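All protein chains but one are shown at their positions in the complex.
The chains carry the letters A, B and C, assigned in the order they are written, with residues numbered from 1 in each.
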Amino acid sequence: MIPSGVTVEEVFLGAAALFVVLAIMMFYRAVAGPTTQDRLLAVNVLGTNTVVILALLAAGLDEPWFLDIALIYALLNFLMAVAISKFTVERGGVL
Amino acid sequence: MIESIRFWAIIVLIAFGLFFTFVSAMGVLRLPDVYARAHTASQADTLGAGLALAAVALALGWQHATVYTVLLLFFVFITNPTAAHAIARSAAESGIDPWTKESEEEGETK
Amino acid sequence: MSPFALTLAVFILLTAIATALFRDVLSAIVVFGAYSLGMAILYTYLLAPDVAMTEAAIGAGVTTILLLLTIARTSRPPTDQLFERVSVPAVVAVGAFVLVTLTLLPDMYAVGTEDAPIWGGGVLEQTPSLYYLQETYADTGAQNAVSAVLASYRGFDTFGEAVVVFAAGVAVLLVLKREVFT
């Protein structure tokens, strides 16, 4: 009962496109703020979104090793949030 | 038959993943302050990412790369609450007051 | 252009413009993080996972911390304005650049097209690597194939890179000088 003319790959690419649309929506919060923490939060959610989009691309383009890149993002994404949070509290104490 | 079940399962998983990410995006846009927005951020991290990654795992089938999706979810689950906590704490320490019903009723401008 | 590439391009353009326009440096750094996320997806989509991996490691981790260290050691101008005022000459310059790029773009090979030299069609009869190894001396007179590729075949590319590195060096000198003499 698979609808003709639609492949799983296309579904994944379409879903990735929709996730990018949601990312654009969240990006409004990153621009509008009003505080640095709001922006940081929005970009942090965008980071999780990126992990998902990369995974969807890996399935959609049938290149499973793209998941390596997603893995790096999953591991590193929170660094920026933690670094900037620390920076805003104790100015200069980044590391 | 199996193929068509798998296809529809993937569609359903992706649809729910998109739905929860959409809810999270709406929350990030609609909610009044940074603390409240952080709650919905964890929605995208948990069910949004989780269901979409489950769809990917289903599509990749039984191969080595499928383990990666589980690892991905594991790291997202470990690191993102840490980031959310860091952001909320930095907001608290820079003196951002949480929005409450009362402050809305008193008509305070945020 | 697929819908995915289109939305991604919109996202990257939005983040890039926002990064350029933010008046507050800290906000610009945060938004730049979003730009770097978009670029990593784009590199992955264009099948350049090595670049994407570098972007992931550098963009998500190192750049932010380097930029934060920089603004910790320099000054962050206090401001009430959210965005930078747009200066007309800058817009004209950027607009001219975009115009030139857009006119030249259609002449380039499309991504993955069969006509591209790398697939053996078009102007070349063999693969590029073999071509460079065999014809470098005749084409350029250089003895070393690597130098010939860097300085001659892709000379403009190398020139652009050199300009970027030079500008970065000048910027570093300016920052350091300011710290020493004030």
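General observations
Throughout what follows, a contact is a pair of C-beta atoms (placed from the backbone, for glycine too) under 8 Å apart; a residue touches a chain by one contact, two chains touch by 3 or more.
One rule holds in what follows: contacts and distances are computed from a predicted model.
As stated in its UniProt record, the chain not included in the shown complex is "Multisubunit sodium/proton antiporter, MrpE subunit", which appears among "Multisubunit sodium/proton antiporter, MrpE subunit", "Methylase involved in ubiquinone/menaquinone biosynthesis", "Trm112p-like protein" or "Trm112 family protein". The hidden chain, counted over the whole complex, makes contact with B.
Against the chain not shown here, chain B presents residues 19-20, 23, 26-27, 30-33, 35-36, 38-40, 42-43, 45-47, 50, 64, 67, 71, 77-78, 80-82, 84-85, 88-89, 91-92, 97-103.
Quick note on the criterion: only the chains that are shown with their structure count from here on.
One inter-chain figure worth recording: chain B and chain C are separated by 31 Å, centre to centre, where each centre is the mean of the chain's CA atoms. Inter-chain centre distance (chain A to chain B, centres taken as mean C-alpha positions): 10 Å. Note on chain placement: the centre of chain A and the centre of chain C lie 21 Å apart, centres being C-alpha means. Shown for chain A are the residues in touch with two or more other chains, namely 40, 42, 49, 65, 68, 77, 84, 88. Contact residues on chain A toward chain B in their complex (touch as defined above): 1-2, 8, 11-12, 15, 18-19, 22, 25-26, 28-29, 35, 37-38, 40-42, 44-45, 48-49, 51-52, 55-56, 58-59, 64-65, 67-68, 70-71, 74-75, 77-78, 81-82, 84-86, 88-89.
Chain contact summary for the complex, chain B toward chain A: residues 3-4, 7-8, 10-11, 14, 17-18, 21-22, 24-25, 28-29, 34, 37-38, 41, 44-45, 48-49, 52-53, 55-56, 59-60, 63-65, 68-69, 71-72, 75-76, 79-80, 82-84, 86-91, 93-94, 96. Looking at the complex, you find that chain A touches chain C at residues 13-14, 16-17, 20-21, 23-24, 27, 30-31, 33, 36, 39-40, 42-43, 46-47, 49-50, 53-54, 57, 61, 63, 65-66, 68-69, 72-73, 76-77, 79-80, 83-84, 87-88, 91-92, 94-95.
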